[in-house]
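Here the complex is missing one protein chain, while the rest keep their positions.
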């Protein structure tokens, strides 16, 4: 009753090093992490976010102290989200690229403080819109796609001029990547600024706590007409291929955990593009609260999940847990 | 500044029906669900499981009442786990297939009560072993693979003789599927009983609450030498192909959520086999506790996750939430 | 005169972090390295190897001091080659698995000194054969394949019994992996010991300095009738597939540099197996001497080559430069 | 203990002719070689290059005598690099296509002396730029891509008008192949002149000695923002596909040895294009110096490497060793 | 009215060297040729074959003089066919492997005269059968497959013992390759002798002249029940895969010209095996007679056809024109 010789697997996993060799391309290093930061227009504030215990929004004057130890531990890239409460919102997202925009103000500072840090900026209109939608609207409340991508391209170029290395449009309007690239070309910035496309961004309930963090909940309706339906793997393929044809330099899948098959599908189809997975606020909450309740140890569970994301094909993971992970890596905690 | 004509996606998602058409093969019906049940040797007991709020272990005499409304709502398959606390454990797993084994005792009852219900039985030695490991051990504490698969085959055939429609070996010993099939053939049962292989069962921290439920924690060591390392997608390929060559009728990936890329890989590689995804206890806990804390609404989040599993390629989902889901389906709640 | 939008590549490589993201799975960590060691039967000796400046052969009593700092820097696996000059050679390779064999003697010591170190043993007959060929010969000087693989299996099992975690047959006899696995099964060692097959080992002039190191030059003829001809990518495919069918747990391509296309071919065809690339002595010499002559800086060139091997698909690189690389990694030198 | 019948490989490699049949499409003939030549503006000089022992730069009046015996041995193509030291350099690369450019002056001579010789010209701005970069610069020192490809197209067309059969842009600016083709079309030269694109040119330390030969080291900075990062196999895919879409007639991978997997990837993806591999100066140095030091015999090692390049998929190898190889071929030395 | 830039092809074919680069792996060298020879049992005879003008059958004592100049021009392999007219034929093919068989007698001579020449032997029973069929028959005239492959294996091993490097079974009985390999294994010859399988041998009218040459026309019936029907590309796939599984070292397609799609199919499916194409007697006749009648120049047409065979995927061409081709190659005639 012996199995066939090539049916023995135990021989391949009987020593810790053998097990690591089975997943040797799935390590987490600081280069595999991008840290999302909410930058507010109250420059001296640090505002803890209730829905995401352990995460805060920062004013410019609080950011250097927060980031310095992280950069020392290897942090190499950040993703900036602007959040305004003092500045007014309107229906053209005026402050998305005004001189008072907190992101535009903080970029030169960050480049001065941390010259090697890569600075990516989320590009969307919703945080600056009175109605909270990601695009300019027709009078009937539906999206005006042409005006939206024109506006989004302007915002992206404003961040590029302020010094951003990467602009990351999250709005999901049709044609936005092409519009951004075209305006970057016209401004002779195309060779200096990369576009990280939220290529497969799904409409998801796991964004719940983020909306609180970014103060970006729509005043009416939802985003189902421009974000992808969660069952739409075909649309994700179309959307990713489209963004590549329009000039995207890097791709993203969002959310990450319940969409690991989409991560895999994207990497299989476009292995020639760096792939990002965004571990969203609802995922943060699930891990955090279940660990709090003793279902598992947070560190062990998070490491298994990060490994799973890398296994599925993510090159970089955008995670609110980044400071904690950098600590582990520094402490030579093995993942 | 118009996108290329084939770069418009909004047109494909602007109406709820359009969005459903994008994922039209991803419905959840009762046939897409298998309900895991812990059967205990205290025949009149119902024991709530602390680590899994809302889930209980049942004695034989409590099971009919629990299942009757579920079968009425469409429940079509169950997966039985035996748990003993009165019967003694030893190092040969004597009670895994003794006449007093709760699974062996309950199968004829279930067939009598619910003649159309498909009965699957988890097959492993750990719940009946004094040391809690899934196989027979050498004196040095390592697995004796040959004796283990011999014993596992005996247990599987015992459940088959008791009337099980499906035996599901979860032990991860090398060659177990082949050994079971061989013994089924010798007993002329091979045409009556299907093997559902835990083909890609990973060593995971998300099993935590289950070990409490099934009282199956090893007394020493861990299962890393026979369960797959979480980063080992290559081993999952080898293991799945092997089980198919040894005669598996159906395949399983376990855990499900953080392994959706493995679900996809398995379906891509072996589309000709029904694929099961096991939403394990740690996943149950994450969804439950985050919803409790208000991160999202449980029903919406669970529906999104079930949809994701189906999208990734799972034909059947093994879920502790099955009773709740059957309720929604009955209430014609759309997923 | 603007290129198409997706024809801009500069935007993807304009910042150091962007460039790293293009090759983020190609890092070198200690887990990606295996260190080859020549163990001699002069137990107190350390013999520098003329043809490989900076590399020595070690007697058992000199090995602990040599390895201790390397293990401290993260060394996780070694590949042992036995070299005898005191013990006699014969035409059955008696001392390949005698109790006096230096590899058999050193294994228990290594496990005692470095309990977490993975120990792999090269398995061949040539270092112990009076004629220096890798197999038992017919009277006409050609290989007797049947007797050869019988003998090789005995040697492999002897190393396994001595405690080796991995046996690595380098002889290239037909059917050797199957013979080894079969004997491991009979000895109930198959679950504890992995087979790393020199699956694509080519007949190459780049082995020159090694033959001096291992004192393994054939007394007559060459190895062209059992090693693969360098142009034979088809034979490499056949040989790799064959070894997998016979039970190999891991695969190797040797030499590495001039065979990076074979590394890629092997990883493409069998992604489910960890892949090793052996940077052989002639490659060591090329890098060493060209750097000495000022053609380039050794560290920069070696890092580019290691990166290339990883890019081509190698999971682990077997390199004589391992101590130097561990130093760089420890000094946080980026690769 | 007999292997399966199809597991015997020795039968396929037991005779020299059998071994050759395993790699029968990997021969080296004169048609598989392109000879790179440095042409200087000191017309009567032959300048040995220190960093590349055995290689010289030639003035026009020294070239005929150098090439005559090579053409007699079958040399069928050359790749010309202009090097100036008498003519001034500036920031527009004026002398890249002036009437005094040594390449433009030598082309008509070569066509007169050797009417059947195919003449390819490297096209770049760096040898004629005061700053040594491959493109026209912005005032901030970064590349002005639009002006660069305009200028490169002018230079390519100047060589075409002078009689070149092939222009080979090595600059790696975005859109250069398209710009060249467009200008060739406007000049009605497109049917007479082929474009050999340096499609996958990596930033590499192996170019060291060449920079001395071509006097083309940048005065500041490096070429990492326009040459591909060595780990970027995805970028190589993008870059190659782009160049084909822009009209490339032939493709090149550079360097060759440490990029054989890229050679294979390129041939696999675009089998319909002749593929060139450039054995660069650092590769020359490695082989030369290791052979000098006795690590192996130069001829045997070079033949193995040439065979490897052909095996990986290179149709033509650009090599400084060309004169030596032509000698061997003439002497009926087998490769 | 300009085509797209990548729609210009003339630029790729405007110079003879450019055109050669488009087919650079399709050269004909002596290694790409195998010369078929009919060896008769009239040892001092040379018999011109009427149906194949320019081709003769040779007795042993005439062969050395015929081959010496060919070997000098590079001939590296021959394929021997035995033809008997003095020895009797019977229904067991007794003289296929008797000591008087002309092939068995000539092999040692050839090895003595031309030690580097590879000797392949056609293996079939028909030239020695009174009924002229390729296998042993049942009494009803149909093939007895079991007895046939037993007998064919004996013949193959007899040639192997006589010193053949390659045995080439042309009989098309089911299982003959496996039978030969098994008997080679039992005789410990398997590592010394390669099997070249007539894997895709079609029933064809183009064999006409050969039957005269080999005196092998069946006395009754035809070979349609064991040779493949010309339309059966599916059977060719099955047959080729089967022969590989049974241990074939090399593959053949026969006839060649009207089956170039089968040559391509075979190379695509099994690139890891050297592929032979047999230019049969009817093809010889077509080229010969059309050239005689002035339809084209024989040399130009033959070169185009040889090139086509190489392009389709043939590594080696078995051709009666071999002496003429060797002449051209010697005269440096380019192909």
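We call the chains A, B, C, D and E, going by the order they appear; numbering starts again at 1 in every chain.
As a working rule, contacts are C-beta pairs under 8 Å (C-beta built on N, C-alpha and C of every residue); 3 or more make two chains touch, one makes a residue touch a chain.
As the structure is a computational prediction, the values presented were derived from the model and not from experiment.
> For the full complex, can you list every visible chain touched by the one that's not shown?
By the stated touch criterion, the chain not on view contacts D, E.
> Specify the residue from the set D:109, D:191 or D:299 that touches the hidden chain.
Within the whole complex, the residue contacting the unshown chain is D:191.
> Among E:226, E:278 or E:320, single out the residue that touches the unshown chain.
Counting the whole complex, the residue in contact with the absent chain is E:226.
> If the hidden chain were put back, which residues of chain D would touch it?
188, 190-192, 271-274
> In the complete complex, which positions of chain E touch the hidden chain?
On the side of chain E, residues 1-4, 6-10, 12-14, 19-20, 22-23, 26, 51, 143, 145-146, 149-150, 153, 173-175, 178-179, 182, 204-206, 208-209, 224-226, 228-235, 238-239, 242, 245-246, 257-261, 263-265, 281-282, 285-290, 292-297, 300-301, 304-305, 307-308, 310-313 touch the unshown chain.
Just so it is clear, only the chains that are shown with their structure count from here on.
> Taking a step as a move to a touching chain, how many steps at least join chain C to chain E?
Shortest path length, in steps: 1.
> Between C-D and A-D, which chain pair shares more contacting C-beta pairs?
By the number of C-beta pairs in contact, the winner is C-D.
> With centres defined as the mean C-alpha position, give me the chain B-chain D separation in Å.
Averaging C-alpha atoms per chain gives centres 59 Å apart.
> How big is the gap, in whole Å, between where the Cα atoms of chain A centre and where those of chain B centre?
The answer is 33 Å.
> In chain A, what residues contact two or more other chains?
2, 6, 8, 10, 12, 14, 20, 22, 178, 182, 190-192, 245-246, 274
> Make each chain a node and each touching pair an edge, then name the shape: line, ring, star, complete, other.
other
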